[in-house]
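In what follows, a single structure is set out as structure tokens and then discussed.
A single protein chain has been omitted from the complex, and every remaining protein chain is retained in its original position.
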Amino acid sequence: MDTDSGATVESWRLDKPVALAVIFGAAGILLPLFTIREHRLDGGTGLSVLSASVPYSVLLAVCILVPAVIILVRTNAKIRAGLLAGTGSVLIVLPWLLAGILGSRELLELELDLGRVAPAGGFWFLTLSGMILVSEFSRRVQGWTGTLLVAAILLCVFAMFRLGLLEDIAFIREYRVREQRFLSEVIAHLRIAAMAVGSAVLVGVPAGIVSYRYRVVRKPVFSVVSGLQTIPSLALFGLMIAPLAFLSQRYPFLRQLGIRGVGNAPAIIALFLYSLLPILRNTYTSLSVIDPAVIEAGKGMGMTQKQLLFMLEIPVALPIILSGIRVASVQTIGNTTVAALIGAGGLGNFVFQGLGQASPDLIVMGVIPIVVLAIVIDRVFAFFIGRVIPGARNVE
Amino acid sequence: MIEFDRVVKYYGTHRALDGVSFTVPDGCVTVLIGPSGCGKSTSLKLVNRLLEPDDGYVRVNGRPVKSFAVEELRRGIGYVIQSAGLLPHMTVQDNIGLVPRLLGRDKAWRRARARDLLDLIGLDPHAYARKYPSQLSGGEAQRVGVARALAADPPILLMDEPFGAVDPLNRETLQNEFISLQRKLKKTVIFVTHDLDEAVRVADRIVLLQDGLVIQEAAPEELLGRPSNAFARDFVGTDRALKRLGRFSVSDYMSHDTRRVGTKDHASVPVDATLREALSRILAIPSDEISVIDAQNRTLGSISLEAIRRAGCGGESS
Partner (left out) sequence: MKARSSHIVPIVIGLCLVFGSFIFSVGFREMVLRALFPATRELIYLRTGLPHMLGEHLSLVLLSSVLASIAGFSLGVFVTRPYGREFLPLVRGLSSFAQTFPPVAILALAFPVLGFGFRPTVAALFAFGILPVLNNTIEGIESVDASLIEAAQGQGMTPGQVLLQTELPLAAQVIVAGIRTSVIINIGTATIGATIGAGGLGTVIIAGLVRNNTAFVFTGAITAAGIALATDWLFSRLELVFFNPQDGVRSGHDSTRHSS
């Protein structure tokens, strides 16, 4: 008997991340899931899922108990991963639905026509718990399965939104008021970022190649560009204003082109300067880390300087150059937000309007698409970089 | 024929080559050997103009390499380097087809050529053509490197420590494959190595270099038999007689008298072995003689310690 229990104790190991998810999940059930607010700027009163609906409480509790049981009982790895994926997805998706449905019901009962539902601590704890479980699932499976699950979860939330189930959630309310402007700001945001990163690619990649070929220019180019990256974004935006205002006053044709001290022009220039460093640095690094033997082989086979660059050096360096563009793009999506402060378009307008009006819902409404854009762009680049790494095409 | 005519090369103020002259005859393997820093790799790179001499001439078929357009020259010379230097973003077949591509050959021709060459170097085209360099072992990559150098069928092959990065067991296999390949192709090869055993195994001629000077230019047997000075003697080592035996084949020194062999101990040596191996086998048995067998295990005759000794002394002048 003693020896038996000794053996099981030894083979049993606490799965700490899952345990953490269970604790967060439990907190999520106990804490207020959302707050009911009478109007836009009301502080609101919190409501936990326990006090709102018994059946849903039970469902959530099951989703937390299953991982808890997984920790205690040894099961087959496949079933385990499946259960993690299932409970994790429910823990992420369900809070949205609950805030939508239960929140609306509550508003009706209280007869709050202008009332709204805002996600609260419990909502975010449940989301975090679900994210941990999903990330533990992704770690256990190979390839793109994890990403697909995340995509499915996002699609689910989007579907609920399209079906009108989330209308009473506060930042959805804010969105509905600004539906038209929302789309145009998203496009403006993307356009500003794309123009900045695009020109940074056009300048940064050649500059990286030149710094690699001619060592003398490397130091000055790098110190200037990395100095630019060090300057706070708001300061860099600010520093653009005076010279551009001056230029547009001096040369009317610039004004006709829409170049003024404030607006999109200074924003794009500043964001362009910001994007240079990751692109320049990665181009330079990627070229300098190419195995000298490969270059010697290329020369030895009779490649001209041009062939060496286009058939050998750039293709070999491509994955690292692309990761530079990836870092620059994600960073620029973020910094474009700040550009709203100097009168440029983009989603930053919602965020700073929200801050100005002290309206948390408007802020959240502006921040969510920014974060989603950054993540989507990051994943898209990750996908393409995976495709251009030699051998990757073969493995898939 | 490739000629080095009083070639001088400086690295800064360091004289890497100090008036080097030697010739590389057509159709055979000339090994450049010497301690590191002796100028052997430098000499090799002067041929395809990865380096330019400061004085003197390098000529290919009587024409100075300087007079060729550099890319044209290089496309006509196969080049194999130590770490293979395969382009990581291209498949094996695209790597092999690279020089033909530079020469303007079409895709179908390049594919076919790559498959032929993979066959030639003993890699299955079906399994290997579409692999990427990162998916190859060191030995496989090196074979592909050789195939790539052969792709445009250049008459000249430059090999810069081609098997230096491969583990000893694979190295010997690669050397043997190279020897049999060269027997078929009869390229003019300059082969750089610092490994004397490798040099002795693959060379038709050896050029021994030290501090940018040619110390001795000779057939391997001669270098081992009559090292021209103290450095050469030192370099070939005290076991040079033994190494030299590695150049001779049992078939040339055996007796075809099958009756004389004692068969009770079953010791034997294959007919295509070297005298060095035969000696090693004899030393392991109580007899002074060992039977020689062919691939089918048939006894062809025997070889004696005395015959090996005579062969070993053959080059040595007393």
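As written, the chain order gives the labels A and B, with residue 1 at the start of each chain.
Basically, contacts are C-beta pairs under 8 Å (C-beta built on N, C-alpha and C of every residue); 3 or more make two chains touch, one makes a residue touch a chain.
Bear in mind the structure is a predicted one, so any value in this text is a computation, not a measurement.
Engineer: Kindly name the visible chains that come into contact with the excluded chain.
Structural biologist: A
Engineer: Which one, A:H39, A:R74, A:R139 or A:R255, makes contact with the chain that was left out?
Structural biologist: A:R139
Engineer: Just name the one of A:R105, A:K219 or A:R387 that touches the chain not displayed here.
Structural biologist: Answering carefully, the residue with contact to the hidden chain is A:K219.
Engineer: Of A:I241, A:A297 or A:L312, which residue touches the hidden chain?
Structural biologist: Only one listed residue reaches the unshown chain, and that is A:I241.
Engineer: Just one of A:L50, A:L65 or A:M131 touches the chain that is missing; which is it?
Structural biologist: Selected residue, touching the omitted chain: A:M131.
Engineer: Spell out the interface residues on chain A facing the chain that's missing from view.
Structural biologist: These residues of chain A touch the chain that is not shown: 15-17, 20, 131-132, 135-136, 138-139, 218-219, 222, 226-227, 229-239, 241-242, 245, 261-262, 274, 278, 281-282, 284-285, 323, 327, 330-331, 333-335, 337-338, 341-343, 348, 351-352, 354-355, 358, 360-361, 363-364, 366-367, 370-371, 374-375, 378.
FYI, only the chains that are shown with their structure count from here on.
Engineer: Nearest whole angstrom, what separates the Cα centre of chain A from the Cα centre of chain B?
Structural biologist: About 57 Å, centre to centre.
Engineer: Looking at the complex, which residues from chain A come into contact with chain B?
Structural biologist: 291, 293-294, 296-304, 307, 312, 315-316, 318, 388, 390-391, 394
Engineer: Of all residues in chain B, which touch chain A in the complex?
Structural biologist: Residue positions touching the partner: 48, 50, 70-77, 79, 81-90, 98-99, 102, 130-135, 145, 148, 158.
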